[in-house]
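A protein chain is absent from this complex, but the other protein chains hold their places.
Here is subunit A:
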């Protein structure tokens, strides 16, 4: 029993309600509440992580009902680490958004909608991480997704409505699939509690277990944007405001990955689907990075690299050995931070350069060297340049792959290295175009730069703006966090390895949730 557990879900949700009551007329109160609540969530997340690390998984049964009846909240090392990092990232994004809002009251991002919705999103994210119950995981996803529907169509401009429609449709489809998967599992086992499911799924016929596993993987795969299911992502993310895109790209896809990690290790341990997962990892890496190479818009380029780097996480999940799981968790944490900071920097570039189109930008290294430095560090990190955390994560995955061996695994390892190189290529190309070439080269394009309809062209920002210190500060803080992964690399890798230990031994998780009375027949598989 741990009273802190419901806080990361409850606090942002309550704060969102308070904000709606406070209304848009007191922006200062709104900002103070946002920052206070998110800082508290970071602290609570860190405390939970440390407790779970020292004393094993912590649970709370909501309403005091014992495990299979009541709703279980549980934090172990995996969810604790994810919760802490995602709370820290959302805090930075919130500060960035506040600074941007203060610098220019952009009419398309109304403060009164953004703040409560963003907090609901954080609440949904926390609920997904802490859920010890498959249906509660679904509810957490839905809270997060419904908030994200509002955020991605913020302001209702034509481009955002068009992009948002794609996003919402795809997300709804995957939610429905998730719901049907829950129905299948409940019909087969009579429970939705993850720990009890873990006990009962062992006794299911192989075919039934595979059906449920594949349905869950597809539902999570849509959210994580694994290759054949990733087509919606580059279409829908880049049009949203910079802070929204940043938190979506950094965080929301990783929740799909978290869902996969949780269900694959707890409910369906073993390697039944290793080969298909390896193939999807392979395809995600290559297709994503090839897509990134031809993009002419910075945000879209980053979205495509996101797809390719999801491939690394699927690769780790496919191997599912102890070291691979540890490396995957490290990679997920690293990637949340890096992808978010890259999108925040893209937002800064857009403010300074007036566009995110690589055709129109140029010469920013001279006009704002600070942005140059801010882009360079995470870009190199994503490409996997040695001292940075991207290198450590890739090293861990490659190491796990080589120690596992096998022709397919080795092929994916080779692809991972190639993808890393091509990521570096596309980011360096973007860097050259945005920062190093002379500005007049940027505008000397004889081709029609766009063949967009009028209403979308009108949406493009023009002019340059002063960089608000808060925006730069939030970005710097995120990049510092990513550098801290390198500085504290040893302890962090040991932590993710311990988390991997926990993931590969689900018994500990099950024992924590199982009620004390061992004679409880509900934990025994019915006849």
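We take it that contacts are C-beta pairs under 8 Å (C-beta built on N, C-alpha and C of every residue); 3 or more make two chains touch, one makes a residue touch a chain; residues count from 1.
As a working rule, contacts and distances are computed from a predicted model.
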| item | value |
| --- | --- |
| Hidden chain of the complex, named as in its UniProt record, picked from "Sorbitol/mannitol transport system substrate-binding protein", "NAD(P)/FAD-dependent oxidoreductase", "Na(+)/H(+) antiporter subunit C" or "ABC transporter permease" | "Na(+)/H(+) antiporter subunit C" |
| Sole contact to the chain not displayed, among A:161, A:402 or A:438 | A:161 |
| Touching residue (missing chain; options A:213, A:264 or A:297) | A:297 |
| Contacting the left-out chain in the complete assembly, out of A:14, A:62 or A:139 | A:139 |
| Residue of A:10, A:187 or A:275 in touch with the missing chain, whole complex considered | A:187 |
| Interface residues of subunit A (partner: the chain not displayed) | 135, 138-139, 142, 146, 149-150, 153, 156, 158-159, 161-162, 164-166, 168-169, 172-173, 175-176, 179-180, 182-183, 186-187, 190, 192, 234-235, 238, 294-297, 300, 447, 450-453, 455-456 |
